[in-house]
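Following this message is one structure expressed as structure tokens.
Heads up, one of the protein chains got dropped from this complex, but the rest are sitting where they should.
Residue numbering begins at 1 within each chain, and the chains themselves are lettered A, B and C in the order written.
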Amino acid sequence: MQEKKPKNIFVQGAIAASFIADSIQKHKSQTGIGGHSIFLGQVRADIMGEKKVASIEYTAYEEMALEIMHIIREAIFAKYPLTCLHVHHSLGNIAAGEICLFVFASSAHRKAAMDACGETVERLKAELPIWGKELFEDETYKWKENI
Amino acid sequence: MQEKKPKNIFVQGAIAASFIADSIQKHKSQTGIGGHSIFLGQVRADIMGEKKVASIEYTAYEEMALEIMHIIREAIFAKYPLTCLHVHHSLGNIAAGEICLFVFASSAHRKAAMDACGETVERLKAELPIWGKELFEDETYKWKENI
Amino acid sequence: MEINLIIFGKLIDITGSAAMTIKNVADTAQLNEQLHSRYPALSSYPYVIAVEQEIVHANTPLKNKDTVALLPPYAGG
Partner (left out) sequence: MEINLIIFGKLIDITGSAAMTIKNVADTAQLNEQLHSRYPALSSYPYVIAVEQEIVHANTPLKNKDTVALLPPYAGG
């Protein structure tokens, strides 16, 4: 499963539930898979003082992010016996309640799928140059900070 | 989120990707959620000697399984700050490549969702009275054993 | 007095039936004894007993009409 060219992980706008369903459906023919572990990031309507987050506008240094994601993918495949690993991250304006991150790891056994999914999520949050501007209902904003 | 009556986790036949999509879609209005962790069990076409698993036929001691699942749910809710936790397990004949288990944990933050999902999967595999008959292509069978 | 016995998974291959009525068993030890004499192969398979959906390990008295289940190792998920 090594690739020469980094895959594009970025999608414009929110990730639709139907896209996730299609992605699951496509793995039906891979009958060596015993477990899928999926993580979905959803935009929270956080309340800060008297303001409420209406949406997050995501931007990225795309070329650099794809190179780093490629390195993360290779490290995860080297560490875990995976069948596949898919990552999708939204760019642009994503409303509260919408999905902005979709990580999907599949393996013969559940532990590898779960551990690989969790580690991929941690690494991409820490290592990918992506930023989010939390837009409040009154049109002011605050730059998102990952804790 | 305490319930008096155990929820039914059992579904006849495979879990459709569209059912999973609907389940994700329903959480859009819960804008306090920041992360969903999903585990899907898929029937593997394991090869044993010269035989290949064509499907698994699941049976359960349903009433007892639902009581125990109810206890597990309450323990998981007591341990993790979850928004919701959904569990669906197939009964009947599930072909290789189909989904037979769907565990879906949601929380404000990813760690609680992921840990709760993983622990729920481990506990239900160990504690629920469910059995699987692995049916080979030649119509012989072998009772599945969880490792 | 009689109890309702229900049988699951691999154990059905041995008993040939998923449910039966057993008479004259005062406790789970007597039940096991009667089952092992009727189905000798049962004694070589691991299983636990649930009385009214509660797993019991020690010898446990049985009441008339109790539902008792023979549960081989679980394999859900």
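Quick notes on this structure:
By our rule, a residue touches a chain if its C-beta (ideal position, glycine included) is under 8 Å from a C-beta of that chain, and two chains touch if they have at least 3 such contacts.
It should be emphasised that the depicted structure is a prediction, and the values quoted were computed from it without experimental measurement.
Hidden chain, full complex: it touches shown chains A. When the whole complex is considered, the residue among A:20, A:33, A:60 or A:76 that touches the unshown chain is A:60. Only one residue from A:41, A:97 or A:118 touches the chain missing from this view: A:41. Interface note for the absent chain: among A:36, A:73, A:89 or A:110, the touching residue is A:89.
Against the chain not displayed here, subunit A makes contact via residues 41, 58-61, 63-65, 67, 89, 100-101, 121, 124-133, 143-146.
Just so it is clear, only the chains that are shown with their structure count from here on.
Averaged C-alpha coordinates put the centre of subunit B at 27 Å from the centre of subunit C. Computed from the mean C-alpha positions, the centre of subunit A lies at a distance of 23 Å from the centre of subunit B. Between the Cα centres of subunit A and subunit C there is a gap of 49 Å.
Residue positions of subunit B with contacts to 2 or more other chains are 41, 121.
Among the residues of subunit C, those touching two or more other chains are numbered 77.
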